[in-house]
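Omission of a single protein chain aside, the complex is shown with its protein chains in their original locations.
This part shows chain A:
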Amino acid sequence: MARITAGVASSHVPLLGVASDFDKDRDDYFGPIFAGYDWTREWEKAEKPDVIILVYNDHASAFDMKIIPTFAIGCGERYKSADEGWGPRPVPDVEGHPDLAWHIAQSLVLDEFDMTIINEMDVDHGLTVPLSMMFGKPDAWPCKVVPLAVNVVTYPPPSGNRCWALGEAIAKAVDSFPEDLNVQIWGTGGMSHQLQGPRAGLINKEWDNMFLDGLIGDSDHLRRIPHIEYLRETGSEGIEMVMWLVMRGALGKKTRALHRHYHVPCSNTAIGHMVLRPDNGEGLDMTGSETVSAIAAE
């Protein structure tokens, strides 16, 4: 049986992709950001996930204003890195998992989530930057990916509550997939940032950390945060954090935090990153290696 063994949250600022591609990731500016992912890179090597369900948003790359799906799931065989205006990122193609993706898509529709199905598309920094942050620069990504795109550009995006419920339905779908698969779910984007207008540059450390705290344990209060609060408190682009709630919803009633990282700034944005384990008596710890246990014990 397939199961969701962990949730990972991460910002997906395009500049992080540039830093990785041009080997600037350990300089004075980017060093402290990437250092916060070192723990996760070691942990992922031990976890060896088979598939990542990667919740992200497209930034006017695969989707323009012609079609705006609220929730879309990638059921294709593979996805190329998108040309976002300065050539595609030199990263490996992303391999899909059509069997699992179609299973999830069908299951979600029966659960009354009316998904858009994507068979062909390119994937932009929203999806490839988190892969670079978690896996570095391999010749091929170490696992398959099911892209799950959320509209957080044209208002209204889905509510936090709906995102959380989608996560719950995804977990249920994964549970009913017959093949034995180690599946992670990642929520990406955020944290506080505003890229437009005279208020651009807004950062709210206090609110961001309240949000990180809220992902841990058995409270589900984050799902009730209305859009207007994200807008006022975290800037016009902070709304991306609803995508983290898809991830959180998929982890069940209770979680515990394995790792947490927060840094300001990266370009216009506050970087947030967290690794969560569902904590509902499943005993899903895959970390066998002593290195990782040692790091985890610190």
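The definition used in the following text is that contacts are C-beta pairs under 8 Å (C-beta built on N, C-alpha and C of every residue); 3 or more make two chains touch, one makes a residue touch a chain; residues count from 1.
Here is the rule we go by: contacts and distances are computed from a predicted model.
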item	value
Omitted chain, identified by the protein name its UniProt record gives, among "Thiamine biosynthesis protein ThiS", "Protocatechuate 4,5-dioxygenase subunit alpha", "Fe-S cluster assembly sulfur transfer protein SufU" or "ABC transporter permease"	"Protocatechuate 4,5-dioxygenase subunit alpha"
Given A:R162, A:R248 or A:H261, the one touching the chain that is not displayed	A:R162
Chain not shown, touching residues in chain A	14-15, 59-61, 64-66, 83-86, 111, 153-156, 159, 161-162, 165, 168-169, 172, 192, 194-205, 207, 220, 226-228, 231-233, 236, 264-265, 267-268, 270
